[in-house]
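In this view, the complex is presented without one of its protein chains, the others remaining in place.
Every chain is named by a letter (A, B and C) in the order it is written, and numbering of its residues begins at 1.
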Amino acid sequence: MAEKKVKKVVLAYSGGLDTSVILRWLQKTYECEVVTFTADLGQGEELGPARKKAEMFGVKEIFVEDLREEFVRDYVFPMFRANTLYEGQYLLGTSIARPLISKRQIEIAEQVGADAVAHGATGKGNDQVRFELAYYALKPDVKVIAPWREWELTSRTRLLQFAEENQIPIAHDKRGEAPFSVDANLLHSSSEGKLLEDPAVAPDEIVFQRTISPEDAPDKATEITIDFKSGDPVAINGVAMSPATLLTRLNELGKENGIGRLDLVENRFVGMKSRGIYETPGGTILLFAHRNMESITLDREAGHLKDSIMPRYAELIYNGFWFSPERRMLQALIDESQHSVNGRVHLKLYKGNIILMGRESPNSLYDMRVVTFEDDEGAYNQVDAQGFIKLNALRLRLGAQAGRRGGGL
Amino acid sequence: MAEKKVKKVVLAYSGGLDTSVILRWLQKTYECEVVTFTADLGQGEELGPARKKAEMFGVKEIFVEDLREEFVRDYVFPMFRANTLYEGQYLLGTSIARPLISKRQIEIAEQVGADAVAHGATGKGNDQVRFELAYYALKPDVKVIAPWREWELTSRTRLLQFAEENQIPIAHDKRGEAPFSVDANLLHSSSEGKLLEDPAVAPDEIVFQRTISPEDAPDKATEITIDFKSGDPVAINGVAMSPATLLTRLNELGKENGIGRLDLVENRFVGMKSRGIYETPGGTILLFAHRNMESITLDREAGHLKDSIMPRYAELIYNGFWFSPERRMLQALIDESQHSVNGRVHLKLYKGNIILMGRESPNSLYDMRVVTFEDDEGAYNQVDAQGFIKLNALRLRLGAQAGRRGGGL
Amino acid sequence: MAEKKVKKVVLAYSGGLDTSVILRWLQKTYECEVVTFTADLGQGEELGPARKKAEMFGVKEIFVEDLREEFVRDYVFPMFRANTLYEGQYLLGTSIARPLISKRQIEIAEQVGADAVAHGATGKGNDQVRFELAYYALKPDVKVIAPWREWELTSRTRLLQFAEENQIPIAHDKRGEAPFSVDANLLHSSSEGKLLEDPAVAPDEIVFQRTISPEDAPDKATEITIDFKSGDPVAINGVAMSPATLLTRLNELGKENGIGRLDLVENRFVGMKSRGIYETPGGTILLFAHRNMESITLDREAGHLKDSIMPRYAELIYNGFWFSPERRMLQALIDESQHSVNGRVHLKLYKGNIILMGRESPNSLYDMRVVTFEDDEGAYNQVDAQGFIKLNALRLRLGAQAGRRGGGL
Partner (left out) sequence: MAEKKVKKVVLAYSGGLDTSVILRWLQKTYECEVVTFTADLGQGEELGPARKKAEMFGVKEIFVEDLREEFVRDYVFPMFRANTLYEGQYLLGTSIARPLISKRQIEIAEQVGADAVAHGATGKGNDQVRFELAYYALKPDVKVIAPWREWELTSRTRLLQFAEENQIPIAHDKRGEAPFSVDANLLHSSSEGKLLEDPAVAPDEIVFQRTISPEDAPDKATEITIDFKSGDPVAINGVAMSPATLLTRLNELGKENGIGRLDLVENRFVGMKSRGIYETPGGTILLFAHRNMESITLDREAGHLKDSIMPRYAELIYNGFWFSPERRMLQALIDESQHSVNGRVHLKLYKGNIILMGRESPNSLYDMRVVTFEDDEGAYNQVDAQGFIKLNALRLRLGAQAGRRGGGL
């Protein structure tokens, strides 16, 4: 794994100023061929300009791809099967996009015979870790170039100066520094840094891009149904949709109704706390709907087992270990649980609220005959409860008799 | 532990029709002295009538006690230190009240020399388990009488007939069957059964007692601050309050703003799924505030460890194992984590939403100096990230070199 | 699920005195047809007599089956993939046999149109739970008859009297009470009760049936190799063997060398502690070999994840939840980990000791090139360690700077 000269590098290229500077910097610093890879993961930007710019920099191999369906089907939905929340609140919108980008980048590197890959993530964040762990897991001998950890362009002034010296176009609104940094894909948008660094101060309304505020949302509720098959959503209001189409539609519904905002101080894998403003309109609805779909279709202990491993699963994804043995093992456990998570959830969306209106399933384990306050015709024998309690109590009684009253130790 | 004749029994007595029937039935069936115990846990009912009725039945030893402060301080708050949610959604409002009632009941039994205790919980629910596990853990040789599992009054008609025959007053609105069953205390109210048994149908607005609906809540937000000390809330808007007073105030704030409703299908310990409508206005605000207070004051791994054990802790409380060695051990772990969970959380309450406006703490671990996008003056060395990633990746690289690409197994 | 009259019952029948009494008692008490099922799970007894006795009692449908291969292949080996130990010590030899017996019993019930099943386990033990949970999970409406919990033959005297009155042959050595109770199968034998009830007293040598004592074992070591494929043992000393054959051979090797004894006080699911003497000669060797096979073939985090869920998995099997969603989910996770657990372990067996002599694998992740104290030619860059440590330390440093020295809270 010794250092070696780079011949060809595949760059994760957005077409923006920063990765354009990286593109040029790679060409100059490593004197190597640069291949660009630009993916549409639903970030909401045109990809055409990225191709044009890459051509302008003399890039010969340019990859521009729409990965939205793969993203939602193979990454977002599997993650939602686990009701995944990092630190109890975060839907992992950024984390879950990185493995797919890395995977395609490595596939392209194999295809074009590149020996290196590069990304535009900074040296303080989690994304560098996510990109690079995936790179190494997929191609262990790859050379990874992380310009933000290497170069001398450490201030905005220097970076702009480098751009000017190298004929890199600078959008007017990029002259000054952005008041905060944004990442987006079909699952969410995140905003952080600068203006948002003080966690004692609420974010300005200008920060939000994917949602209107609950206050501004219409005073009239929207009712929808979501259908699930094997734990994944497959239809809205009875209309079957592809994964990306469905998530796009949920995003619209969430946006209009002020759903999915999160103001979070989270703990980064690299060791510090950071503050992010996240908007996950469709994902927030999906999590709620999935959990309630499970509530009538999933066995108790299956659900409790899932809940108990979820924090670890979320941590793995957050930390960048999607392509790891342990994530695959947990996924096997999770997927095993979802065969009967089928049915329909009925929701009302209203000014930031998701209100459950009903759930039904051909695979329901909810049995009115057993639970009823009315006569259950022998479905449940109340006398059984006494023995159940007596034996559950036995160790506590023996403990109390030995002087350890009240579960003492 | 053999069966024996009962001399004196302490009954958890609400003063309502059902426990009045139980009282009389105990006197007749067991021909024993009955002692009543009526506790104010914030259920919102007058306790005076309970005393009067007990006197009417010839009860000589009558205990009527206000336990609200003890309830919130020693049961609710310790549970909230863990951000406890059962099955991802339920704040355990009923579960957490049972251990305290049981404990006092047993203390009274010891005081008055009773050899038995009785409760009015049915044979299908969780409450019978919670009461009885606590009884047995605290007084292992106690005789437990659960009339609903024993008696012949298995229909409403028979129960009313027994009441009439025994001069038990029946309120006019109790003649017909209630459309659903209600339990309430300072933390929450729950409604279940009968009218609410079909999970495909949303609850009627008439079900809700502790909250107005988000739709009916005022279109103007309420801003508040909550101060924490060692993980427990101590003040609202800077005004220090006792535990019960504080929770009462949060309940009012939540109620007015349409906060804290939950429509849940949950899994009972006795083995079936059931559906409940819960209202936990103050608790919902408190959970949100506590988690965000922790977000800046708790170490990452401390928080993750808490998250990983929380589902087990919630399950224990739900199942009735408050007075158990394992609950005490988990509580020791949780309490150990809260010493520095001090500070203030600033919230906006609006039509069902709890919106975070800020958090600050004298014990904050959030360090703007380190996390900043600006020059951090050496607080964090970006070069360290490379070694960090390289060694985290090492096992994945060695795996890939051995043919297990992408974290394969 | 109401009680109903029994038409035909399938009895798990060993042919011994107790289950013969049960057989006759069932015929008399339930006036129903009894079908017997006798399985060879390697308990080391002839099955012929069981058939003869059943015929003698007029049983028309008699099932006698050799299930040894299925037992080891589908129950024992899957369990060993997890390095399963209950309470840190117990190899679950009894627990793992019950699900298979129950499964066949239910299959036979379906085949012969029986509406009930019966077993000979007592009302204090775990086995009743294991049998019945499996019955109910496989045939939810089955009627379960557990004579030991029902009948009036509660003393040895009465049972013998019933046997005499009903022409049930009583072996001479069964006239008096056995000094302890024994259960055995291909994985282990267990002895418990009576003579063995005082945990302060060591078991007499007479108790042991499957092993000679370390003291009596030869003073000369036996060396063997075990080959693994996908986590299961497939050959001894290079000779491929079927699962049951292999375990039989390991049992011989263990027996001769005094390996696999355990004197345990364990916690039963029904709530009390009990004391058992277990002999698991082959299983003890297998556990040791499997763990060491994994040590060079399993990824670190895959192994740690397995270790972290193992206690729960063991508890499930011990408690009788083999046929449960949660066991299936854990099994999916475990099995996913074993694809590359291939290779050979070299052992020395000597007077109770299992001594590791070497392990090798075509899928080894142990890389001498990386770990070497010698020059590693760049396989590992020691400078990376600094960054790795620095970032792992970051939260601790920030904590210490905030006054929480030494990881304080």
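Everything that follows uses one rule, which is that a contact is a pair of C-beta atoms (placed from the backbone, for glycine too) under 8 Å apart; a residue touches a chain by one contact, two chains touch by 3 or more.
Source: prediction; values computed, not measured.
Residue positions on chain B in contact with the hidden chain: 1-3, 267, 270-272, 299, 301-302, 304-306, 309, 312, 321, 324-326, 328-330, 332-333, 335-337, 377-381, 391-395, 398, in rising order.
Mapped onto chain C, the footprint of the missing chain covers residues 1, 83, 87-89, 103, 122-124, 128-129, 132-133, 136-141, 146, 148-149, 154-155, 181, 193-194, 197-202, 214-215, 219, 221, 261, 263-267, 270-275, 291-292, 295-296, 300, 303-304, 307-308, 311-312, 315, 321-329, 346, 350-353, 355-360, 365-368, 370-375, 380, 382-383, 385-386, 388-389, 392-393, 396-401, 404-409.
Of the residues in chain A, those that touch the hidden partner chain are 299-302, 336-340, 363-365, 367, 370, 380-381, 383-388, 390-392, 394-395, 398-399, 401-404, 407-409.
Just so it is clear, only the chains that are shown with their structure count from here on.
Both copies, chain A and chain B, contribute mostly matching positions to the interface they share, with over half of the numbers common to the two. Centre-to-centre spacing of chain A and chain B amounts to 32 Å, using the average Cα coordinate of each chain.
Chain contacts: chain C has residues 299, 301-302, 336-337, 380-381, 391-392, 394-395, 398 touching two or more partner chains.
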